[in-house]
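Here the structure comes first, spelled out in structure tokens, and everything after it is commentary.
Entry: chain A
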Amino acid sequence: MAQLPPPLEIHDLTVSYDRKPVLYGVDAVVEAGSLVGVVGPNGAGKSTLIKTIMGIVQPNGGWVKIFGQPYKKAVTRVGYVPQRESVDWDFPVSVMDVVLMGRYGHAGLMRRVSKRDRRIASECLEKVNMQPFSDRQIGNLSGGQQQRVFLARALAQESDLYLMDEPFAGVDAATETAIVELLRDLKERGKTLIVVHHDLSSAREYFDKLMLLNMRLVAYGEMEETFTPDLLQKTYGGRLTILSDVAGQAAGRSEFEQEGTPKL
Partner candidate 1 sequence: MQLLGLGSIFTILFFAGCDAGDSDGKLVVVTTTTHVTDMVKFVAGDRLDVIALMGPGVDPHLYKPSAGDAATLAKADLIFFSGLMLEGRMADVFAKVSRRGTKAYAVTENVSEKSLLEPEEFEGHWDPHVWFDPAIWSKCVDVVSDALTENDPEGKAGYTERAEALKAEYLAVTHWAQARLSGLPEGSRYLVTSHDAFNYFGRAFGLEVLAVQGISTATEAGLADRVAMVDFVKKHGVKAIFVESSVNPAIIEGIAKEAGVMIGGELFSDAMGQPGRLEKGPDGEQYDIGTWVGMMKHNVNVIVEGLK
Partner candidate 2 sequence: MKVLRTIPVFVLLVFFAFPALVHAARIGDVTDTDWGEQTFRFLSLRDAAVRNAVLGSVFMGVSCGLFGGYVVARRLALFGDTLSHAVLPGVALGFLWSRSKDPVAIFIGATLAGLLGTVVVAWIRKTTRVKEDSALGLVLSGFYAVGICILTVIQQMEFGNQSGIDKFLFGQAAALSSEDVSLMGVVAIGALMMVTLFNKELLVTSFDEGFARSVGVPVEFIRYVLLVGLTFAVVTSLQAVGVVLVSALLITPAATAYLLTDRMGTLLLLSALFGVAGGLLGSYGSFLGNNLPTGPFVVLACTSFFAIAFFCGPKHGLASKWLRRRNRVRQVSLENTMKAAYQVLEAGDFAKESVTVGALAARRRTSVTEARREADDLVNAGFASMLGSDDAGPRYSQDARLFLTPAGWERACQIVRNHRLWELYLTNEVRYAADHVHEDAEKIEHVLGETVVRHLERILKDPRRDPHGKVIPSLEDIERGSGLSTNPASATGYFQQN
């Protein structure tokens, strides 16, 4: 019996901006139903990895396959949560409009949004507790609420593979908990999630698997195998002096995000 192709397969992926390599020879296969955290120092290529998977950035070498197909063919099976700063929040759209955008991949081009699409969108808003805000202009929301809207949009895509770029950045504690619950829930339903995360200390609680990235793929695997002082040291290089502490206990704040090369 032919095995189902994995949700995400990356082979020898190399990307560079301005002749500076950002990702180099990344190889990975993500199995269905994984909840993967992508961590690494600033400028390690985390966002670039997501963008390359989605074909927004063209790789210089290597390839990406999604459910055994190139991205263009698997578009409807991928949900995307971009970084919050990537859009103009003054844009004249309501919360509902944004969530409905998640249905566009299904509605097909040139077709109108159906009643069913609306119902699904409003259910997704319900799931992130944003139903009461559905008529608000998106600029009138707090950072956490904006992030929830993006999540609801991704939910509305009803995808099998979710790519999330820093969904926890700049959100309040309540939203953070809500997002984690949502991630778990999606995983339970057999979805695959790849989440770029900047806070090493919470990564251990939130994810099952970890992808340690610093231009090259340092390690990828189950949390116990990857969340080791050794590998973290390798990922973050010499920048982290109190590394063993961080690895030892998942709590506490890490300050290394302040350091590092300017973000690309």
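Here is how the candidates were picked: all candidates are chains of the complex that A comes from, given by their letters.
Going forward, a contact is a pair of C-beta atoms (placed from the backbone, for glycine too) under 8 Å apart; a residue touches a chain by one contact, two chains touch by 3 or more; residues count from 1.
Predicted model, so just to flag it, every value in this text is computed and none were measured.
Chemist: Sort out for me which candidate, 1 or 2, comes into contact with chain A in this complex.
Modeler: It is candidate 2 that touches chain A.
Chemist: For chain A, which residues are in contact with candidate 2 within the complex?
Modeler: These residues of chain A touch candidate 2: 51, 54-56, 72, 75-76, 78-80, 82, 86-88, 91-94, 97-98, 101-102, 104-105, 107, 109-110, 113, 136-137, 153, 157, 163.
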